[in-house]
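Note that this complex is displayed minus one protein chain, with the remaining chains in position.
Coming up: chain A.
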Amino acid sequence: MPHEGGARPVAPGASHFGDESSRQDAAHLGMWIFIATEVLLFAVLFTAYAFYRLTYPEVFQQGPAHMDVFLGTLNTFVLVSSSILVALAVDAVRGGKEFVSAALLALTVVMGIAFLSIKAAEYAKHVRDGALPGAWYAYEAFAAPGANLYFTLYWVMTGVHAVHVLVGVGVLVTLMLRTLSGELGARFHTPLELGGMYWHLVDVVWLFLWPLLYLA
């Protein structure tokens, strides 16, 4: 035995963390690192955007004119409001108001679905116009060289973002059910905080996509 003095037996199956606060620290740190990886994932797309914007400056300035700025802006409001709701949900669960928290999460989920629906309506319009990515691009109103790349990037960037929104909605639904079942509450709410962080990330990414694709 290496350390006889003051040795206490380690119960098998017990938490491998010394205490609850270091467990929460670890969970938060892990989530922050994960968010960093997500940022780098999108960084590739922003790099490609910057590169092709330098190559085709006119096209990337005219591109937003072919977008539905109203729907894009509406979506920004939807997402930012949902981010506020998630923050309120985290605050509510910390204060022991599990039901309020679950209700706020439900509202967030509704907003996430609203975002995706608006996005789908936009996509449907692009499909009608033929403003499709890559080889399928057939948008006659905007046929300058490089316009296809603008729309390819638009589809890839918003598409990858939409996948994240979809995942986020799934996460929030799970968190809502766990809150309602009493698993998450004032004493233990780390998963809800982490889910909230993820939803804020989704929001922040959109706050960069919106000006680049709709307003530039």
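Definition applied: a residue touches a chain if its C-beta (ideal position, glycine included) is under 8 Å from a C-beta of that chain, and two chains touch if they have at least 3 such contacts; residues count from 1.
By our rule, contacts and distances are computed from a predicted model.
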| item | value |
| --- | --- |
| From "Benzoyl-CoA oxygenase component A", "Nitrogen fixation NifU-like protein", "Branched-chain amino acid transport system permease protein" or "Cytochrome c oxidase polypeptide I", the hidden chain's UniProt protein name | "Cytochrome c oxidase polypeptide I" |
| Selected residue (touches chain absent from view) among A:S82, A:T152 or A:T179 | A:T152 |
| Contact with the hidden chain (one of A:S22, A:Q61 or A:S117) | A:S22 |
| Touch residues of chain A, complete complex, unshown partner | 1-3, 7-10, 12, 16-17, 22, 25-26, 29-30, 33-34, 36-38, 40-45, 47-48, 51-52, 55-56, 133-137, 145-146, 148-149, 152-153, 156, 160 |
